[in-house]
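All protein chains but one are shown at their positions in the complex.
What follows is subunit A.
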Amino acid sequence: MILDPAIRDWVLLPIMVVMLLVGIIRHHISVLITGAPKKPQLKAVRESKALLRGSQLRSFRNAIPPHAFESRKAYLTQAFEQGKYLKNPNAPKEGAPTPNPMTDPDMMEGMMEGMKKQVSNMVPQMLIMGWINFFFQGFVVIKLPFPLTLRFKSMLQSGVDTRDMDVTWVSSLSWYFLNLFAAGAGMNDMAAMGGVAGMAGMAPPGQPQDFNKIFLAEKENLLITSHDWELNSIEEKVLKKYGKSLKSTSSSDKIERSIEDSPDKKEKTVKDKIRAAQKAKSKRS
């Protein structure tokens, strides 16, 4: 079967070019519509950062000395329990129904963003599909260079009703779909690379979260974290890292004990100093 070169010039290439250009236009329109990111509220930022602080304390717990960890833990658990960092601490706490997202202007904004994106995705695709259906229905435009099973016939030859044609021939509508999938997978990245990298840091609009509950859960997590300072027996760790383990176990035990003793003493002094300073401060104020 031989295809007319006119089909190539007037069906195959136009569909591909239009898909490509629409993809680029869509990208630029989405950049335009999105506009400058909205300035977040101070309290909302504080709320999420407090949570982050808790999780960071948990993940880096071994990098700070014990007394520092303990004081941070005590402070954060207290703050979480009292709801110190909540956006609106006076809101009803337990058992309150989840607030209607329509009333919160933040949520409204997020939903609008999502809607805009979806619309800007959907409308051009619908238009192009209508355009292809209207002008190019029933064209066989190209042949796949690899064999496929019969099951793909309805997928690849939508719009062409011939029973005996080989599966590998592709109809115009299916050529459109092929373009669409490939564009979704990788082509848009290429188009986007040329543009502004403004897509980063977009949070998906989610359900309104109950930060009080999250804070309480974080408090529980903090309470059960144990602390093991990395500088304990650091000498031995360094020796082990460079492949020089201590010779006899008894001597290493002794060394370890002496190591553990000395920083503890030092720490106590540091701790005392801090306490004394705090006392002096409170007296002054």
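Simple rule for what comes next: a residue touches a chain if its C-beta (ideal position, glycine included) is under 8 Å from a C-beta of that chain, and two chains touch if they have at least 3 such contacts; residues count from 1.
Here is the rule we use: contacts and distances are computed from a predicted model.
Colleague: Refer to UniProt and select, among "Large ribosomal subunit protein uL5m", "MO25-like protein", "AP complex subunit sigma" or "ER membrane protein complex subunit 6", the name of the complex member that is left out.
Modeller: Of the names offered in "Large ribosomal subunit protein uL5m", "MO25-like protein", "AP complex subunit sigma" or "ER membrane protein complex subunit 6", the absent chain's UniProt record gives "ER membrane protein complex subunit 6".
Colleague: Would you mind spotting which of A:77, A:157 or A:179 touches the chain that isn't drawn?
Modeller: A:179
Colleague: Considering the whole complex, which of A:68, A:170 or A:222 touches the chain not shown?
Modeller: Looking across A:68, A:170 or A:222, the contact with the absent chain belongs to A:170.
Colleague: In the full complex, which of A:16, A:129 or A:165 touches the chain missing from this view?
Modeller: Touches the omitted chain: A:16.
Colleague: Against the chain that's been left off, what residues of subunit A make contact? List them.
Modeller: 2-3, 5, 8, 12, 16, 59-60, 141-147, 170, 178-179, 181-182, 185-187, 189-190, 193, 197, 200
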